[in-house]
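For this depiction, one protein chain was excluded, whereas all remaining protein chains were kept in their positions.
== chain A ==
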Amino acid sequence: MITLLEARGIGKRFGGLQALSDVSLTIGKGEIYGLIGPNGAGKTTFFNVLTGAYTPDGGEFIFNGTVLPSGKPHLVVAQGIARTFQNIRLFRELTALENVMAGHHIRTNATVWGILTQNKHTVEEERLTTERAYELLKYVGIERFATATAKNLSYGDQRRLEIARALATEPQLLALDEPAAGMNATETGQLKLLIDQIRRDGITVLLIEHDVKLVMGLCDRVAVLDFGRKIAEDVPAVVQKNEAVIGAYLGGGHKNAH
């Protein structure tokens, strides 16, 4: 297994709350890696620290052999990490296509001067951005809504659009924060196929999810967080039988968590 991302002793404290303490894990290239745990376990905080929305109090991330900059989201995206949000955050007033085109921003470099003069580079870049965005909409299966305003899409389609937008940044690691939340069984099934397809196309996936069936059926390896600590990490079948994990979910004492 070639390591893509390594978290080394990540810690994050909010006042009196230790949201993450000494979390270390490694994600291999081409894996679908699950991050699970009860509500408030620190999963989303881990995402926010990883993607630069928060600065960690301790530890560092090694991505592709280099240390990730902390607290600078746009530099993290440039390195090749894209994310989606637990509560969908689209650009609501823009069309679906424009949402995805905006996602391509970091991979384009037209200057104000180029835009003013509409030079060859700018026109060509804009054409490629448009085409690529349309292809990505096709990829997630919502190309028929390309010109619809994002806020008017159905819930499931908004989720897909957010994934397409994240893919437009050309990531090596795609971090999905509860993508199946609020979806019915059919939609979850389609989502599973989509995530699997993304992995087969060479993108590593980091998945936070509550839907245990989805996690167990999809992930190669799973880490379990509880009260900001990693209490287990293994293949799904083993994690499922781990006593500490069962305890964390069912409230059977927190021997391992404290």
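What we mean here is this: contacts are C-beta pairs under 8 Å (C-beta built on N, C-alpha and C of every residue); 3 or more make two chains touch, one makes a residue touch a chain; residues count from 1.
Just so we're on the same page, contacts and distances are computed from a predicted model.
Engineer: What is the protein name, per UniProt, of the chain that does not appear here: "ABC transporter ATP-binding protein", "NADH-quinone oxidoreductase subunit K", "histidine kinase" or "Imidazolonepropionase"?
Structural biologist: Not shown, but named in UniProt as "ABC transporter ATP-binding protein".
Engineer: Given that one chain is not shown, which residue among A:21, A:169 or A:204 touches it?
Structural biologist: Going through A:21, A:169 or A:204 one by one, A:169 is the residue touching the chain not shown.
Engineer: Please pick, from A:57, A:126 or A:187, the residue that touches the omitted chain in the full complex.
Structural biologist: Looking across A:57, A:126 or A:187, the contact with the absent chain belongs to A:126.
Engineer: Of the residues listed, A:3, A:24, A:108 or A:184, which one is in contact with the missing chain?
Structural biologist: Considering all chains, including the one not shown, the answer is A:108.
Engineer: Considering the complete complex, identify which of A:24, A:118 or A:184 is in touch with the unshown chain.
Structural biologist: Of these options, the touching residue for the absent chain is A:118.
Engineer: Since one chain has been left out of the picture, which residues of chain A touch it in the full complex?
Structural biologist: Touching the missing chain: residues 51, 53, 73-74, 77-78, 82-83, 85, 89-95, 97-98, 101-106, 108, 110, 112, 115-116, 118, 122, 125-127, 129-131, 134, 146-147, 149, 165-166, 168-169.
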